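All protein chains of the complex are present and in place, except for one that has been dropped.
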């Protein structure tokens, strides 16, 4: 079953910086918010990983707190990275051996060749990015690092002057009202798709409810937001819904899947480390998205839910709506226990052509391999236990399904061919 | 452990048409909404299964889309039907072999004997029906096909003129107000129980909250509903609660269990295939039903919840309320992963005399066997793993429990003896 580990990796969502994809030193690995937040949650003061510290010191500081979290799956990725990419011979990273590991993992001077090394050793095929709308999308191979238009700021921060300013600068459209906002967004989609973008993406708080835009109702609040005027809560809500709907219209027009990452609330724990301040409210339902899914029948919506207990509902919505696809297991849901439970239900109840396996959500290239290995292991166990063990499938039939989940489906759904013809 | 497969099947909820219980051709099997909706969800246009097509063409069309869903448990029922009842020799149903299967499964001319054949081969003992309130309940053996009064229309559609019209016609009561509505409902219960009905059933949307009827408050809205006048949302809500409470009062009087199927919202995806348009909102709680469970201590409420994540709450409510019983796993919850998790908790935490195993929810007789086999397999695995493996039970003790769950409890709860004496 470990045949899967010889397959290429297609990663439909990450936060990789394509101009600096692999870690230049081990501090960039240890700086992943999973480690700083878990260490902080177990007692480490945030100052110990202050961004002003030099990388070696910061790595040494964090290593002193790693033993508190060496049971976690997140920690296992770390050790796998050290062992796979840096010939690390130990089972645990300690204050005593982190210095040697730091030395081994130094690639400040051979960055691009190191990027390539990690890429090849991981058998990466495509890595999707998270590009701000004003990213110029220049400076990397867009057939390997696939642009993806991230739209949180447009929907959630239109009222912040900086957002409109950035939008004007990057589109050359004088954004002053709903009509010119739409023009600017069209310019963005045009630029992104011409540069090879294959998805639009957004993360949405649990209280967001998409509803059909009513331009007449939105025109004034949107103008007021662009002018930086104070807004009432209902105006905020109208603006968010309107811009979001406009993005969905552009996904339809430009034939882009629209990744919905449903759940995060930002800054719930303001005293946390960078990247470790967001949480969620589990009282969320896809029922709130019914108008969206109905209206945009031609748009593919790969959906991730943040609250692990919301996974079963996503199975039902993917079972009924042709355009709703269950996307990878993400962030607080990205834990083997939750993945395994979800995956079992998805494989038992959903069309195999709709199963989108996994994405890394990684910030550095090195994480893609151990995270996908974790997922592939769970997939293999699920298939061995359920499909082969209980349904009597052959190994070949199980591998065929694994291949769909890991490769064929993501390739097709996020390919450049028009999406309308299927799912 | 496969001893269970030799037991009879007692099926306390189905949508079988007792005048035409088994499928007359394989299109009636493939036409089950599970297949059309899964195929549609994976890209099949609804026109391919249009009801105007001839059966053979429709079966052929659907077969072309089945490979997309051949991983699912729903598909496994299909293959089990083909192999068990139609000597189908293959592992998968394909466009190439569906024609032969269609030929084999043709029973247009020997319908009743085919019904009997399926009944016997499945070792069916009793199959509960879903009878609209104006069903005349004539034309079948009511000791095999047990009538069950389905009451959704009365509660949720009283304001539709057709409902009142049907009610007048079937009861001969001139329904014009709350008092005559009650008379009509008494006539219904009288007729149904005299014809052998052993349950009243309803499916309720997640926002429905039963509350004690206040005739003074309801009398005007109910009259207005019967007259077909426009209603405010709070009037709709009052009418629903009032009629629902009246039904519960009749269940108490006529000693009928009241099956509550909590969760569905109708027509969430209007463009779906027939039967494949309903979904749910997972934010639902049995706490909303406390007044009902308290007030009607003598009524047995077999409860099913649609949202899989609501299953754990049902365990707690069945643990405390004598009159709340955990019913089978249904629709979007009818997936092995969800059943197994639920069943484990139910067996570990609830009195064994309250466990109501499973119901088929089938539209055609052929589905009862593979669905019950799926459930019996999960039950066997759960008992083998948990009870025998971890608690050290003997096989006999495990089988005794299985028998309670599958046969003794449903027979007792849905039997004709007065229910008041126990849970």
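Chains here go by letter, A and B, matching the order in which they are written, and residues are numbered from 1 within each.
The rule is simple: a residue touches a chain if its C-beta (ideal position, glycine included) is under 8 Å from a C-beta of that chain, and two chains touch if they have at least 3 such contacts.
Every value quoted in this text rests on a predicted model; they were computed, and no experiment measured them.
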Touch criterion as defined above, residue of B:87, B:220, B:267 or B:294 at the omitted chain: B:294
Contact residue for the chain not shown (choose from B:318, B:334, B:360 or B:373): B:318
Hidden-chain contact residue, picked from the options B:224, B:283 or B:403: B:283
Residue touching the undisplayed chain, where the options are A:99, A:196 or A:336: A:336
Identified contact with the non-displayed chain, of B:345, B:388 or B:407: B:345
Interface with the unshown chain - residue positions in subunit B: 283-287, 290, 293-294, 297, 309-310, 312-313, 315-322, 341, 344-345, 347-354, 386-387, 390-391, 401, 421-423
Touching residues on subunit A - with respect to the absent chain: 37-43, 68-74, 76, 265, 268-272, 276-277, 279-283, 307-309, 332, 335-338, 341, 377, 381
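In this section, only the chains that are shown with their structure count from here on.
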Subunit A onto subunit B, rotation angle from CA fit, given as a multiple of 5 degrees: 120
Centre distance in Å when subunit A and subunit B are each reduced to the mean of their C-alpha atoms: 39
